[in-house]
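As you look at this complex, bear in mind that one protein chain is not there, while each of the others sits in place.
To keep things simple, chains are lettered A, B and C as they appear, and every chain counts its residues starting from 1.
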Amino acid sequence: MGINLTYIPPIICGVSFVLTALFARKVPLASSLISVFTILCSFILFIFILTDFLSSDLNSIKFSIDWIVVSDMRITWGILLDSLSVTMLGLITLVALLVQIYSISYMKGDSRFGWYFSVHSLFAAAMITVVLVDNLILLYFAWELVGLGSYLLIGFWYEKRAASEAAKKAFITTRIGDVALLIGIILIFKSTGTFDISSIFHIARNGGISENILTISTFLIFLGAMGKSAQFPFHVWLPDAMEGPTPVSALIHAATMVAAGVYLVARMMPLFSLAPYVLDFVVFIGLFTFIFAGTMAIVMHDIKRVLAYSTISHLGLMMMSLGFMGVASAIFHLIVHGISKALLFLGAGSLMHEMDGETDIRKMGGLINKMPITAITFIIGSVSLAGIIPLSGFFSKDEILLTVFEKGGILILLPALAGAFLSSLYMFRLTFITFFGSLKNDNSKVGESPILMTLPLILLALLAIFMSILLLEISTFKGFIYFISGHKAHLNLLLIVFSSILSFVALILAWFIYIKDSKYLIDWYKSKMKWNYNLILNKYYIDELYQYIINQIIIRFAQFVALFDRLVVNDIGVDRSSLSIRFLGLRLKLIQTGKMHGYAISMLFGFLILILTWAIL
Amino acid sequence: MISLIIFYIISALVLIGSAGVIFSRNIVYASFSLLLALLGTAGIFVLLLAEFLAIVQILIYGGAVVTVILFALMLTKIDDFRSLSNINYWPISAFLTLLALIVLIIGIYQTKIDTQNLGLVKFSKFSNDLFEYWGIPFEIASLVLLVALIGAIVILKDRGNDS
Amino acid sequence: MIDLIHIQILSAIMFCIGVYGVMTRRSAILILMCIELMLNAVNINFIGFAAFRDFSESQRIFGHVIVVFIITIAAVELALAIAIILRLYKNKSSVNIDEVDLMKW
Partner (left out) sequence: MDLIKENILILTILLPLIGATLIFITPGYLDNLVKYIALIISFVTFIISILIFILYDINSGGVQLLWDWEWLSLKGAWPLGDKGITLNLGVDGISVMMVLLTGIVMFTGVMASWNIQNRSKDFFILYFLLLAGVFGVFVSYDMFFFFLFYELSVMPMFLLIGYWGSSSDFRTFSRTKEYAAMKLTLFLVAGSVLIWIAIIAIFVQAGLGSFNILEIQKVVDDKFPLNFQQINFFMIMIGFGILAGMWPFHTWSPDGHVSAPTSVSMVHAGVLMKLGAFGIIRIGMTLLPEGANSLMPLLMILGCINVIYGAFSALGQTDLKYVVGYSSVSHMGYVLMGLASMELLGFTGAVYQMFSHGIMTALFFLAVGAIYHSMHTRDTLILKGIFKKMPYISVFFVIAGLTSLGLPGLSGFAAEILIFLGVFKSYGSLGILFGSLAVIGAGITAIYILRLVSKVFFGVPDENKQNTNNNLDATRFENTAGIILVGLILFAGLYPLPFIDMITSGVTPILSNVLGGL
């Protein structure tokens, strides 16, 4: 019965949004409970769906309601259920559930407590729809609503200038990608005449789309994915988005919304696989982002920003995997990363909750004694992401590296390994600075967070440890990779050893630098490579560049257009022409001499002209 | 044939009268030339077998109109009539008028209807039509006359301290 | 016999004389006279057409009727015009039309 109820989770979340939005002000607690209850129901439904899905041979189900019908063009709400969407559904409902439970405690006492949960419901509804819907236009529909949810949650504390600016930045940046995405979708529609994903694949496989259109449209779709997944030129919104409440970062900017881009590319993989140039581009962007964001994560002092850059970096890793058509490894890493990163963000939230919102890691240190649960779970998360065997992060990263090695060869693998090294380094740096070392005096009164917050942490930590089981073969379950892509996972021992060594080197390096406090290396770096350090600390000045482009070019241009409109179109085009008529009137009125004879003569003259004209014609 | 000769004579009178109106240097002569032209017109009417209208013409134009104009002359100063007679750009006017005349005559010749079939309009028929079919316009015309009468009085009435 | 064209040409000449007078005369009273000339020219034309049998009876009667109306309107116009001229004379002590250019720009 599970599969036939797939349409229920988005609907109940949507209903929950409406209900809680209407009553959020009056009864905030009730709205939070409604929201948590609906997401819990969704999660339970997911379990039913999963069991049903595993036990049946069904690849996808159809379930359609018309949204717009214009003669032969139908846009219908339908569900595409395959292993990919089931997986994503599980990740989303699980993380959303845990984050919402966590938020009950975290957001307690906030003046817009109820509203927070209603937006969460909206977001959950939209996100679930994105992964379930079988239709590109409606995918875009939900995709945009996801953006709206993110906008509302980042700008949740809109009184803060930074928060409202960050929300705006996030929305506009992703919107630029969305413009491309929409154009891409419509281009596909233009040549296939349908939005239905499986029909599009069918047509594309039979060569129904010309190569140029295919390349352009997949490129545009990838631009949309880049916007949502914060890939290189569009990455600027994600670190700023940390202005939102921390659980929001855990949900949206670690596990779900940013994963939507990866999901989109994975979903459209049959199209991408027909466009090799675009795949190369995907690899390039993914790899570049992987390393590029990793460098920035090393130098940031804000705990959430470090995590944000780490997220960008890992999303780059997934994109790279997708570029090599490694859908299964990318999605596996997506899940593992989502869970670990959610854990890290929630841990950071737990720190901030106890430290009055402090996010600067230089003011932390030695917190492992004060907040043991937070600390341990946090360490588990970071070790998992750093790729230490046998935590799940290791397996997923390794699976991607293997794909890269097999498809791209050593030339791509080496930079990817460098990125992996960076990723281990900054994770350990973060952990060591925050939880080890000496306790700062200001932090002596810090204690452990309440149970509602630590419980999700513990659950997530357990998952981070045991998720790797998914990869293994257990009875009838042949492993996650098989689940997604139909072929079994395999391990390359050499690669395992090598990447493990790298991770341990990073661990030791971080230990020397941050625990033993051997400042030598850092001082050397900071003094000799000052320009480089500043460059990275200032995020490569990309934000400034964009700000410059927006302020100096776009806004200037807009002001020019506005001025042009007022001065040229209006004042010269309209007012001057009316003035010229007035001027003409001033001159022409002199004809009115008031002398009757003149009038009589001109009248006769006019009469003659009329007659003659008539006669000639 | 005789009627044609009479027509030419009367036409000459009419045209002499008209010319007198526009060329005379004395306004009294001018008004009497007008009288001549109007009476000539009445003669033409008779020639064209419209006796009733000829009588009307004599009564109204020859009687009333010229009288009124003479009254107007009497009520205004005519000492400086010389300066009022002609203006210095008369050549343009003359040229334009001649042109108009030529155009008119050409037009007349082009739409020429060859007929010499003079006939009477029966007075009884005429009066029947006038009062039956044209009754309402006729009444309106009388109303216009009344309004004009009142209007003339209003225009000429001295309004207290208005000066 | 009298031809229609004779009447028409007489009428045209008379009309043009009137027009010329209107354009050259300065005295308001003389201009008025010229207008009367023009109206009479028109009347002659109407009667001329009405006098020939080539037209239907109702058309011919219409010619006569219209002349009646023209005469009426001429009388009306004359009455008002003389009234205006006298009022003008009272205000300006002149009937020179050139001095009346209040209606200019």
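Following the convention adopted for this analysis, contacts are C-beta pairs under 8 Å (C-beta built on N, C-alpha and C of every residue); 3 or more make two chains touch, one makes a residue touch a chain.
All values derive from a computational prediction rather than experimental measurement.
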item	value
Chains on display which the left-out chain touches in the complete complex	A
Full-complex contact with the absent chain, from A:I8, A:L33, A:L50 or A:I186	A:I186
Residue, one of A:G409, A:G573 or A:G606, that touches the chain absent here	A:G573
Option from A:K108, A:K168 or A:K526 whose C-beta touches the chain left out	A:K168
From A:F48, A:W67 or A:Y533, residue that would touch the chain that is not displayed	A:W67
Contacting the left-out chain in the complete assembly, out of A:L5, A:I451 or A:L563	A:L563
Absent-chain interface as seen on chain A, which is shown	66-71, 73, 137, 140-142, 144-145, 148, 155, 158-159, 161, 163-165, 167-168, 171-172, 175-176, 178-179, 182-183, 186-187, 189-190, 554-555, 557-563, 565-566, 569-570, 573-574, 578
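Criterion: only the chains that are shown with their structure count from here on.
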item	value
Chain contact topology (line, ring, star, complete or other)	complete
Selected pair, greater C-beta contact count between A-C and B-C	B-C
Inter-chain centre distance, chain A versus chain B - centres from mean C-alpha coordinates, in Å	97
Gap in Å, rounded to a whole number, between the CA centres of chain C and chain B	5
Distance from chain C to chain A - Cα centre to Cα centre, in angstrom	92
For chain A, residues contacting two or more additional chains	597, 601, 604
Per-residue multi-chain contacts in chain B, two or more chains	87, 93, 96-97, 100
In the complex, chain C residues that touch chain A	19, 22-24, 26, 31, 97-98, 100-105
Residue numbers on chain A that touch chain B, as the complex places them	597, 601, 604-605, 607-608, 611-612, 615
Touch list for chain B against partner chain C, complex	1, 3-4, 7, 11, 14-15, 18-19, 21-22, 27, 30-31, 34, 37-38, 41, 44-45, 47-50, 52-53, 56-57, 60-61, 64-65, 68-69, 71-73, 75-77, 80-81, 83-87, 90, 93-94, 96-98, 100-101, 104-105, 108-109, 112-119, 121, 125-126, 129-130, 134, 137, 141-142, 144-145, 148-149, 151-153, 155-156
